[in-house]
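One protein chain omitted, others in place.
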Amino acid sequence: MRAALVVLAGLAAAPFLGFGEGYSLTLLARAMILAMAAVSLWLLVGGAGLVSLGHAAMLGVGAYALVVLDDARITDAVVVVPVAMGAAAFFALVTGAVAIRTSGVHFIMITLAFGQMAFFTASSLAAYGGDDGYTLYGRMTVLGHRWLEDRLVFHYLCLGLLALALLGTQMVLGSRFGRVLRAARENALRVEAVGFSPYPYRLVAYAAAGAVAGLAGVLLANATEFVAPSYLAWQRSGDLLFMVILGGLGSLQGAVLGAVGFVLLEEWLGHLTEHWRLIFGPLLVLSVLFLKGGLVGVLRRG
Amino acid sequence: MSLGLLLVQGLNGLQFGVLLFLVAAGLTLVFGVMDFINLAHGVQYMLGAYLGASLAAWTGSFWLGLVLALPAALVCGLVLEWLVFRHLYERDHLSQVLATFGVILFLNEAVRAIWGSAPLQMPVPTLLEGGVQLMPGLQYPVYRIAILVAGLAVAGLLWVLVERTRIGALVRAGATHAPMVAALGVDIRGLFMLVFGFGAMLAGFAGVMAAPVLSVDPGMGDTVLILAFVVITIGGIGSVRGAFIAALLVGVIETLGRSLLPDLLRLVMAASPARQAGAALGSMLVYIAMALILAVRPRGLFPVRG
Partner (left out) sequence: MAEALLEVAGLRKRFGGLAVTDDVSFDVAPGEIHAVIGPNGAGKTTLIHQLSGTLRPDAGSIRFGGREIVGMGLARRARLGLARSFQITSVLPGFSALENAALAVQARSGSSFRFLRAAATERGLNDEAMAALNAVGLGARAGVMAGRLSHGEKRQLELAVALAMRPRLLLLDEPLAGAGPEETERLVGILRGLRGQYAILLVEHDMQAVFALADRISVLVYGRVIATDLPAVIRANAEVRAAYLGEDEAA
């Protein structure tokens, strides 16, 4: 966990190291929130061996749950967070119930398709802005307090929740539940032969990852005070998957490294040229071809 | 809602289904033979449309545009295969997904850099202008019928190729027993180049044909790609027959769902919520259908591998 701890410590110190102004904090918040989503995706890909190409939908369901509540003027975190996480978990449970019956490439395609279904649904929600998206009335309150409007408070909230997600996922992976999950990734037949059906374990993991991603969606919506169907776009799912691989599938901390690396790279390239994807795309291809083990692997070797 | 509207939308659905089939056929064959999942197959369709529209504008002729775009799409496909894809065959599906995702990002952006973000127009050829009368007072564009006919003709050709020729037999065998075919001394890599190039050209052909009726823009390949994935998942990965049936099914459900559901719902609820709910439900319909089919048959309608 060392590399992840260094990154987290860096994020904690960042506001006092010259990254305290609005623009930098916004960027760092985005990195931390996406890192949280990447951690939840790592539980599926690295932990359970379920390659989901629809994880952005979980994020989006969480964000849209917040939109619905915001529209009804319910903006307190005490209500919004459990409802949004519950909605994302429920969406994951229902779609996962079908998707997890399949495996391998079928699973990839089905999660992609369900993600796309959620995307089109969000686009057709005319009451919540449809394609154009929805601007929040404001950030969530916490027990009536407007704490989240303070940039630093929001920064440390994101950091704290990311650390919590990381720690929680690490614990789950080491638990009895996580052991069954990891074993089923390595050899499902072996796991069945000792008496476990992998299905319920995978489904619970899928729903839990959905809930955490839903929380990330709530934070992202609060960070930008705006929610649009692009939250759920399949390219966003691809981005999340890339973060996980960029960091390295070998260890959970790779998800954090990958997400932070991804956001900074995107930002840097965006400053270089308008057509930054012309560089980003080939970099992605090259990192898949040559960066086996991801950033964590590079750190270990170097 | 009238019978005429139903007829028109039904035809539109079939026509869209045929286009989907042209894209899905390459995808399912490539996956079947090489166990290679290629997200970048959708950009092949987009490239076809862009090349077709540009070459038609340059030569001033739709037909020259079509004829020149096909080899151009083929070359693009083979260059991609040589540069990127062939290094991925031995890798896991996750790597294939990500690397081909990178190719999509690059090509979508390249298209934006070259042609701009605004949609491109491609005129309908004069030969196929105008409409035919389906019913009294109901015209249907000749060009759309031409798409349907051309698509069905290509599908028929593909069926003959796969089911009736030696190469087709190898492709079918390769889809089920690749190591066996390799052991028989067949050049699997060469066979794959062939299948891949052919698939790329089919998708490019679909792109050119679609250009005059759909908008030619940088993201057009992605939408089609995902629907093509739905098609091959429903049809059973590796099965051309499954892809054909599923493509028509998806095309019709998608088109009819989006156009008719708002009207249908208006029968049971007020106009405004009916429009909204109908639009939402219409766009979900294909995926719900897929979920239902897969809940019953997790490997699709015509599973190739046991």
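Observations on the model:
For clarity, chains are labelled A and B in written order, and residue numbers in each chain start from 1.
Simple rule for what comes next: a contact is a pair of C-beta atoms (placed from the backbone, for glycine too) under 8 Å apart; a residue touches a chain by one contact, two chains touch by 3 or more.
All values derive from a computational prediction rather than experimental measurement.
The missing chain, though absent from the view, touches A when the full complex is examined. Across the entire complex, the residue among A:L148, A:A163, A:V191 or A:A259 in touch with the chain not shown is A:V191.
Checked against the hidden chain, the listed residues A:I74, A:A126, A:V142 or A:A183 yield one contact partner: A:A183.
Chain A meets the missing chain through residues 171-172, 174-180, 182-183, 186-187, 189-197, 201, 204.
Everything below uses one rule, namely that only the chains that are shown with their structure count from here on.
By the touch rule above, chain B contacts chain A in their complex via residues 31, 37, 84, 87-88, 91, 93-95, 97-99, 101-110, 112-113, 222, 226, 229-230, 232-233, 237, 275-276, 279-280, 282-284, 286-288, 290-291, 294-295, 298-300. Those residues of chain A whose C-beta lies close enough to touch chain B in the complex are 45, 51, 53, 95, 98, 101-102, 104-106, 108-110, 112-114, 116-117, 120-121, 123-127, 234-235, 238, 241-242, 245, 275-278, 280-285, 288-289.
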